[in-house]
Structure formats: structure tokens, C-alpha cells
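Left out: one protein chain. Kept in place: all the others.
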Amino acid sequence: MSQEVLEKPSAHPSARVYLSIAAILTAITVVEVAIFYIPAIRGTMVLAPVLLLLSAGKFALVVMFYMHLKPDSKLFTAIFTAPLVLAAAVILALMTLLGAWVY
Amino acid sequence: MEATAATPDSLESSSRLWSWITTTDHKRIGILYGATAFVFLLIGGLEAMLIRWQLMKPDNDFVSAETFNELFTMHGTTMIFLALMPLSAAFFNFIIPLQIGARDVAFPRLNAFSYWVFLLGGLFLNASFLFGAAPDAGWFGYANLTSIQYSPGVNIDFWAMGLQILGIASLAAAFNFIATIINMRAPGMKLMRMPVFTWMAFITQFIIVTAFPVITVALVFLMFDRMFGANFYNPNAGGDLLLWQHLFWLFGHPEVYILILPTMGMVSEILPTFSRKPLFGYPVIVYSGILIGTIGWGVWSHHMFASGMGAAADTYFGAASMLIAIPTGVKIFNWIATMWGGKIRFTTPMLFSIAFIMLFTIGGISGVMHASPPTDLQQTDTYFVVAHLHYVLFGGAFMGIFGAIYYWWPKVFGRLLNERLGKLHFWLAFIGLNVTFFPMHLIGMLGMPRRVYTYSAELGVGGMNLAATIGALTLGFSTLVLVYNIWHTAAKGEKAGKNPWGAATLEWAMSSPPPVYNFSVIPEVTSRLPLWTVGGMNEIPDVPPEPIHVPGGSYWPVLAALGLVGFFTGALMHSLWVALAAAAVLVVSVFKWAFEPFEM
Amino acid sequence: MNLDRRSFRRANQLAVLASAALLLGLAGCQGPFPQSTFSATTELGEDLSGLFWMIFWWGVAVFAVVQVGLIYVMIRFRARPDQPDPAPIHGHTALEIAWTLAPAMIIVFIAVPTIQVIWKEAGTDTANALQVQVIGHQWWWEYRYPEYGIVTANDLHLPQGRPVELQLTSADVIHSFWLPRLAGKRDMILGRTNRLVFTPDSVGEFWGQCAEYCGTSHANMRFRAFVHTAADFDSWVAEQTSAPAAAETLNDLERRGLAAYREVRTPASNSCIACHAIQGISAGVLGPDLNHMGSRSTVAGGTLENTADNLAAWLRDPAAVKPGSLMPNTGLTESEIAGLVAYLHSLR
Partner (left out) sequence: MSTAAIGHYTSTGQDTRKIAFWTFIGSECMLFGTLIATYLSYEGKSVVGPTPQEILNIPLTSVSTFVLLMSSLAMVLALAAVMRGDTRYSKVWLATTAVLGAVFLVFQAFEFTQFVDEGLKISTNLFGSTFFVLTGCHGLHVLVGVIWLATLLIMSARGKLGPEKAMNVEIAGLYWHFVDVVWIVIFTVVYLIQRGPAA
């Protein structure tokens, strides 16, 4: 967060980029729901990691491109990711301490 | 406590009261915070006196059990949420913009909103006394004592909603200060050239921003359990009572760092000034502050060693809690090194800061004693912990804050507080504190648990409890000496120039009290200690070369605050109409506020 | 300036003397401390206080270093008239490393024994341990010995030398079982069972108290533990498992008490049999089990000695003894109270 003189304004991506990202997001959602309905995967242990990965992908896409975090100053990335990581840690810690990992 | 107005030219306005109600000037909001918090400090202190009077001797009947339980709950809640945090906020408000060379905070109206929500929240919480239903489940309010089954009255509703309101005030202020510190520093003031008080405040705001949502969620769960029959803390429906303890202490431990870090910043400003020497190891103090803030998030369950979480959890939380002693120890050694080789003047702020180091060390050590889970099995929930927490919160936070009051008073009001009365206040407080809280280590180890309205004579701790009561009365009286000092110097205090203590940071570069625009020209700094370094900063003329636009007042923040607190009052009264009406006031005020032309 | 230094030094000595006198004087003149954590009598208790004293002496060492350093600095570097401004020293890396490593070393010295004790206490085997279920109620203690089928209240009886495993839970809010001289404390939480394992070594009477704030009469939730020799414990068990004396053997005062005990009052929840249990007479579960109540050392959750007039005072107005008590004031007449006291004390 060193002091930068007025940062060079990076142009916002064109509409075409946004449309392609929307298409990817839709595709991932369709895949997620499809996986949900495949009985072979539904009951197994592999369902959760796959779905978490896919949704993390959607999460990153929206945050980096729609919320313009990727081209923006690293200041915003820092302010957003620190609490995000903390929130993830809190989720894992509470699930562990309250005994939620039982299957 | 109607403070003397800042410099006459800065506060011309039709009626004085209306100008205070609609003020958006960070300096006046700081004074409002300080005055309100000081009144709540006196209320909390009165509650402490009543508690000590009841515990003066075994089987005493000065107050009933119900009243005692309300007193210790309100003493804890008031001291933490209504006295200590707002007193720190008073200094954040007044001093941070001056230290970073800004004309005001980033969002002045949001700043006013924070204050009014805080004030109304404090009144909301204390209004419970008028209904004879003050909160009585402890400042921590463990689940299912707070459930509707075991606390059917409105006591807990007052407590939970009061904390929600105060949480909103703290969060709003935190966003404001983070934006101010990041974006409104004077040219040349890189992050590592910021004064240490602003650094510690910066870390504190990030802890507030991440910790308060957790207790907000915990309180929402509690309110849904009580009002809509939800099952969050209902073991019969599969709920786990430890969920509340985990969520509360996930907020609770970062909270105690919210309480102590600002004071560490204040002490780090006072010690160099009166040792005539720069702070020793500035970057180390800053990084250890950041380390305390982050590790502070990984230790919360040391409040729960007796709840049977299992050996693995106890081992981790015990080790992590001990780890925090290292950055704290490093700070203490750096403070002593600051004084080493200095030219030490024992003014009142300096005495309070030295006492802070002494007493906070004792509190830190007694803290490490129950960071170890097995010893905590004897110490938790006993008076040993009461001694520990008062050494770090009174000996630590309040001594530092009293020092800061005497240190920055001339800058805020233009007059120095009387040194002789200051020293009397210091010695009475120092002796009173030790006489009150040192015996409590022993009382706890000899078997007296916390929050008991009485104890049997055979327990053998009657004599020490009497000593603690005498000490508490001394402490109470010492605070009155400060009140007299304030009243005495309001008119007759020695005039303070720009820099009565010869300090090094930016807030001493303009007149006392500062003009409403703070700096006639925006300062440019080239060093961490601008006033002590040759060419450290540009010249600040007394009269601004060209007119400076000062934003006017606005009444939308106070109306929005009334709407918000009205909504909670409606919820408390289980009256949908009051809640909806208040919500309407809030929404209208927010819209009007958003569209009000307010030129920064 | 002189005034500050002289008054400062004299007042400082005064403060140190006052604190020291206070500490020593008051500690000495008190009688024996029934709930002191300093005089543990079990291996578990000794482990806990051993750790405490180890950390305590480390603390005293650190305290000494800091205070001596501070006082030396205050005296050595106080401002002397027309003394030049000191050199602006900003830092010293070697020193920083030194006083980061030093506390880290101390922490290691403290952490290792701590972790050893944690895992030792968690790992104690409870093969032939005496199982006692301890159930916390708002403001009294219920004990159950499944091995002997005994249900009692407030007085915990344990045999010497045999490990005991307390199964701690609560029937309402969170309490905390604290028996300083034998075992430290452990929370009692509705919906969970916590365990506390220790081996009572020396015979005697040990006091305990609830340590987690649990409502109006949290201060009155006390109990006593009695460690007996193996023989005495067996005779206690025999006494507790014996059937109550037959109605005919009661004298007429006790018989009047039995009648009062059995009487259905208005409202029905005011009648003794609604909450209390005596073998063959009533099976209430809300209040303490009154079988063999006469042999108990205290009344009203450990707050009053079990004497006739204490029991009478308790029956006359429970809320006066334990504010917020769930036992209602049943408006007993003096003769009913006298009868009940005699009858209850007859249940040896």
C-alpha cells in the first residue's frame, strides 16, 4: 500500500468480455446441478470437493472481473481477502470445535 | 460537562445546543464522545462501589441477590462498551485527523451518526434500570441462562439489543477511520511515518470490522431464540450451548485487543515526549501491534478451558495464548528502552504511562498463569481472573487513557490541567488500584468464585475483601479528583500554546484548541517526527492564505440514529407499529442524508 | 522539579510497603481455607498447583526484570536541570532479537510441562474407577452412584485410594463443578457430559462451589465432599441403601411430619411429594432426593448446617435463605414445620 501518485486508470473490459464470463458462470452452474443429479457421484465423498471447487471458480470469476478486483489496486484485494480468509478459517474452526465432521 | 468552546472564530453558529446536535466536526464529536463516555465511566464506577460495598464482609445484605447480579452485569457491560471503547473513540475522533494532517474524517456525517447511535444505545441499555429489569446474566450472557425459559423478563432483551445498537455505532466508526487513515494522510506521510497512536487505532479498526459481525450474528440468534422460538441454543432440539460461548469469545478476545491497543498507542506517544527521545524500535512496535491483532484471532477458547473441549483443543489454544505474550513483552521492553538514556520529566501523563507499563506487566504475567489450561482449571471463574482483568483493563487501559486525557487536554481545550491535582489523582489511583485488585489474586486462589453476591465467613477471605473495598473507595475518590481538576481548570487553567509539552507529532503544529479547519495549509511531512526534525514539515501559517470551505452541520445523522434506536425500542416492546414507524424514519433520513449536498 | 522527585520517591516506597504489608498481614491471620487451591490433596490437584508455582516463579522473574529496569531508568535518566537533549536513538536490532527470543524461551519452558499435564490428565485410565453422575440444578447438586443405586444431594462421599470418575452434566443452565482441594473445576452443560477423574488420597471434608454464574442464587450453590476410609465408605453405602424406618416405629411428632409431607396442598405444586422423592412415599424429581436426608451435613444446597432450626428456617421461607429459590413458600404452620424437621431428621 505504498503511496502511488494518481494510478493510471485501467479501462473497464468491453461488453464482450462480460458476456463470455456470464456464459462461463452459467455453464459452471449447469455442471454443478447436473453433478447433483448423477446418482453415481451424489452419495460419494467426492461430491463436496468437486462442488466446492466449481463454486470457488464462480466466486473468483465474479470477484475478479465483475467486481473489477483484478485490475484494481492491490489495496482493495488486501482489504477483501484478509477478512475472507479469516471467515473461511472461522468456518473450519467452528465446524471442528462443534464436531461437525461426523458422517 | 459543557466543554469550553473551541476557538471562537471556528464555532460561530446560531444556538450553541443546535450546533452541537448537528455538528459534523470531528473535534466536537470527539468532545461529545469523551464527555458521554466519562459520564458512563462514573456510572460504571458507582456500580463498582455498590458491588464492593456488598462484598465488604461475608453474608452481607446491603443489596439483594437480584440487584447484585444486575450491578455486576451492568458494571462489566458499561465499563467495556460505554466507557472504555468510547473513550478510545474520543481520542480517535479528535487526534487521528490532526496526527495525519487531515481537515476531518473521510465521512463527517457518518461520524456524527456513530456518536448519536452510541449515545442512544447507552441510554437504551441503562433505561433498563428505570423498568427495574436491568440485564442480569453477566456481560458475557452465556446461553441458556439467557433463554426465555431461564430469563423470562425483558432484562436480556435490553442487553442484547443494547449491544446490537452499540455494535452498529462501532462498525460505522470503524469504516470511517479506515478510509480516513488510508486515504487522507498528508503528502509525504507514508504508512511507516504515521504516529504510533494512529497505527494502533488503525489495527483496532480492522479488529472491530472483523469481530463485531460475529457477535451481531450471535445476538441475532439469541433474539430469534427468545422472540420467535428458534433453536440455536436449545439442547433439546440438538443445539449446542457452546455455540454461544464460541461465537461470543470469537468476538470477545479480539474485543480485549480493541480495548488495549489504542492505549498502547497513547502510551507510545507520551513516553517519547517526556523522555525527549524518539520511540525505540518504531517498526517493531507497529509490527508487534499487527501481530497481536492477528494472533488475537486464534486464541479465543482460552476463556473456555473448563468447558471440556478436549485435550487437542486445550493444547492448541493454550500454546497460542502463550504466544501472544511475546509481542506484548517486546512492546514493554521497547517502551523501557525509549526511556533509557532519555531526559525524563515526571509530568502526570508520564506517571500514568509508567504506571501503565508496571501494572500491565503484572496483568500480562497473571494472564500467562491461566493461559496454561491445567492451572486455568483452578483459576477460571475465580477472583484471580477478576484481578487479572482489572490489572490489564484498569491498570492498563484506563491508566493509559487517564495519561492521554492529561496529555491531550491542552490541545483539545486550550488549557493545561493542574499538575498538582493530576499527581494527587495519580497516586490515589495507583495506590487504590493495587489495594483493590492485588488481594483479589489471593481471594481467587483461596476459593472465591466470580459473580457471587455473598460468601460464607468460613471461606476465610473476609479480611481481604474488606481491603479490596477500601481500595475501591480510594479509586472512586481519585476519579473525583480528576472531575474537580477539570472543573477547576475550566476557567483558571494555565493557557496552553501550540506545543506545551514540546512533542513531535503533527497535532501539536496548530493552535490549541485547533481551528475548525485544523491546518491553514495542508502539511507536507518528510519525517516521522515532523516537529523534532529540521525541515520535518512545511510552515503552517496561523491564518489560512486562501479561504477554506468548512462543511456545515446536518441533522440527518441524528434523525437516522433516532430511527435506528426507535426500531429496536419497538422490537423490545413487541410493537410492530413502533418498529415500522421508526424504520420509516431511518429510511427517510438515510435517503435525505444521501441526497443532501455536502461538500467535503 | 525537586518537589516532584522527592514526593515521587517517598510515595513510591509507601506504595510498595503498603502492598507488601497487606499481602503478608492478611494472608497470615486467616484460619484454614476450606476451598484453597494451594492445599491440593490429590495427584491431579498437585499437578495443577505444581504447574501454577512453576509459572508463578517465571512470572516473578520477568516482573523483577521489568520493574527493576523501569525503576533504574526512572532514577538514572530523570531530567536534570540544563541537561542537553538526549541523542535520538531509533532502535537496536540485536536488542530486539534478544528480547524476542527471551520471552519465547520462557514460553517454551512453560508450554512443555503444560502440554504434558493436559495429556496426562486426559489420558488417566478409569478402568476400576468409581462412577458418580453429578447433575447440576439451579442451585443444588444431585449425585447418582449407579454402582450402588444411590441418589443423594449436595454431599459427595468418596472412598480413599480408589480413582473416581465424575460424569458432569446439568439439568438446566450451565454450572461448573469446582472442588479446589481435590480436582479443580469442569463445566456442567445441558446436552453434554464432561468428565473429571482424580484419586482422593487423604481422608477429610473438602468444600466446593459452583463457579459458573447460573442465576440469582449462584452464590448459594455450594457442596461438601467427604473422603472416607474404605471401611467407612462401605458403611456409608450400607446406610444409604437401607430402607427407611417403617411408619410404625416413628414417634408421634415424626408421624405428624410424615402426614404433613404427604399432604396435597393447594396449589398441588406446593405439596412436598410433587417435587421430592422418599422411597415408598413419593417420587418427585424436581427437588433433591430426601432419602437419608437426616445424615446430610447441610441444608439448602450447602448453605446452612443441617441443624433443626436451620431446617425450620429453610422450610419457613426458602426464598429468604436462597433468593430466587424454586422451592415455593408452602405456608407451613409451626406445628407442621416441627413435625417435618423431626421426620426428615429421622431419615438417617
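Order as written gives the chain letters A, B and C; numbering starts at 1 within each chain.
Note that contacts are C-beta pairs under 8 Å (C-beta built on N, C-alpha and C of every residue); 3 or more make two chains touch, one makes a residue touch a chain.
Because the structure is predicted, anything quoted here is derived from the model rather than measured.
Asker: For the chain that was dropped from the view, give me its touching partners among the shown chains.
Answerer: A, B
Asker: Have a look at B:Ile182, B:Ile290 or B:Val550 and name the one touching the chain we're not showing.
Answerer: Considering the complete complex, B:Ile182 is the one touching the chain left out.
Asker: For subunit A, enumerate the residues touching the unshown chain of the complex.
Answerer: Residues 1, 3-7, 9-12, 14-15, 18-19, 21-22, 25-26, 29, 32-33, 35-37, 47-48, 51-52, 54-55, 58-59, 62-63, 66-68, 72-73, 75-76, 79-80, 82-84, 86-88, 90-91, 94-95, 98, 100, 102-103 of subunit A touch the chain that is not shown.
Asker: Touching the missing chain, which residues of subunit B?
Answerer: 106-107, 171, 174-176, 178-179, 182-185, 187, 189, 209-214, 216-218, 220-221, 224, 228-232, 236-240, 243, 247, 250, 522, 591, 600
Just so it is clear, only the chains that are shown with their structure count from here on.
Asker: Could you classify the connectivity of these chains, where an edge means two chains touch, as line, ring, star, complete or other?
Answerer: Graph shape here is a line: each chain touches the next, no loop.
Asker: How far is the middle of subunit A from the middle of subunit B, if each middle is the mean of its Cα atoms, in Å?
Answerer: Those two chain centres are 36 Å apart.
Asker: From the C-alpha centre of subunit B to that of subunit C, how far is it in Å?
Answerer: 34
Asker: Please list all residues of subunit B that touch 2 or more other chains.
Answerer: 240, 242
Asker: Looking at the complex, which residues from subunit A come into contact with subunit B?
Answerer: Listed in rising order, the residues of subunit A that touch subunit B are 1-3, 75, 79, 82-83, 86, 89-90, 94, 97-98.
Asker: Would you pull the subunit C residues touching subunit B in the complex into a rising list?
Answerer: Its residues touching subunit B are 1, 4-5, 7-8, 11, 14-15, 18-19, 22-23, 26-27, 29-38, 47-49, 51-52, 55-56, 58-59, 62-63, 66-67, 69-70, 73-74, 77-80, 83, 85-92, 95-96, 99-100, 102-104, 107, 110-111, 114-115, 117-119, 121-123, 138, 168, 172-174, 176, 178, 180, 184-187, 189-192, 194-195, 207, 209-219, 222, 303, 323-324.
Asker: Could you please specify the touching residues of subunit B with respect to subunit A in the complex?
Answerer: Residues of subunit B touching subunit A: 178, 182, 185, 190-191, 206, 209-210, 214, 240, 242-243, 246, 250, 297, 301, 309, 313.
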